[in-house]
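Left out: one protein chain. Kept in place: all the others.
Up next, chain A:
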Amino acid sequence: MTTTVPRSPAKVSFRDRLRRLAETVTTPLLPEDYLDLVAPLRAGAALRGRIVAVRPETPDAATVVIQPGRGWRGHVPGQYVRLGVDVDGVRQWRAYSVTSVPGGRDGRLAITVKAIPDGKVSNHLVRRARAGTIVQLDQAQGDFVLPEATPERVLLLTAGSGITPVMAMLRAGLHTRADVVLVHSAPTPDDVIFGAELRALAERGALRLVERHTDTDGLLGVHELDDLVPDHLDRETWACGPVGMLDAVEGYWASRGLADRLHTERFRPTVISPGEGGTVTFTGSAVTVEADGATPILEAGENAGVLMPSGCRMGICFGCVLPLRQGAVRDLRNGDLTTAVPGDGVLIQTCVSAAAGTCDIEL
């Protein structure tokens, strides 16, 4: 005979009862499966958004304005959002910096996307996405943001689409609170995303803008900062751009013992030369695949039909984390080896980890 603590009747609210009844009515589906047909953006639904406009910015970049569902909690300038888009029928998740100012019109948010060569999602968003399309969303995240107390002097060091997170900071009025220098690289003047807006700010004297056009002037070397921005080491710096640039910048600031004044945002993993690869077993689904040392486990699993959790696919959102039960994987960004013996459950990011020998992934 067992006794249980009587549940206070107030615990089972009328709402709960109603929901349970609704579930009985719709089984094996859920009430939301029906509600999604009519109100995909309603409160309580899985977070989604509807594209309301796609505005070209440069020949290969566009701003996508999204009306998020009622559950959207907003963002802080500099943060990114994970977006799930169906491209050629396949759901793809990517992370993009939010370029709009928090609390804008109707709570809409905007992301600005640069089409990268062979980029499935970026090309789709820039060239094919249409208003009215529903996309999947996650709450904004990321710590590439300004501190509570804005520093007096700020250096923004960006290249290509690296301008997007800092644009949100500028649009939110960073230049009104700090002395800002922006050093931005792009192949040509026309390739500068938000070029007109930035130049207008500079003309008004709101910030100092250093444009570097790499097609004519070559890549920016870190040492050039001495001339371009003589006081750069005294400035709190936010840098975002390609891996090579970030590596150089990080090395430079670190060598001067100033690593804590530098904030960086990396959007693509550094891919190291292929390791040895191996057999990956997904223990829950009993699927086994041969993967080479350059293929992320996420991709290997998906190609074998395993439903893998994923997010940004570039190592920043941890939406793809799964326990490594045994074996070894290599981090594709820096070559780090992670190993686990049976009994361990080391969590690994499957999107930036490749098999380095046999490994068992729990899924």
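Throughout what follows, a residue touches a chain if its C-beta (ideal position, glycine included) is under 8 Å from a C-beta of that chain, and two chains touch if they have at least 3 such contacts; residues count from 1.
The criterion applied here is as follows: contacts and distances are computed from a predicted model.
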Can you match the unshown chain of the complex to its UniProt protein name from these: "Linoleoyl-CoA desaturase", "sn-glycerol-3-phosphate transport system permease protein UgpA", "Sulfite oxidase-like oxidoreductase" or "Methylmalonyl-CoA mutase"?
"Linoleoyl-CoA desaturase"
Absent-chain contact - pick from A:V12, A:V25, A:A200 or A:L219
A:V25
Out of A:V90, A:A149 or A:A196, which is the one that touches the chain we can't see?
A:V90
Residue, one of A:S285, A:T339 or A:T358, that touches the chain absent here:
A:S285
Among A:D179, A:E211, A:E302 or A:E362, contact with the omitted chain is made only by A:E302
Residues of chain A in contact with the chain that isn't shown?
21, 24-25, 27-29, 33-34, 37, 86, 88-92, 285, 302, 305, 307
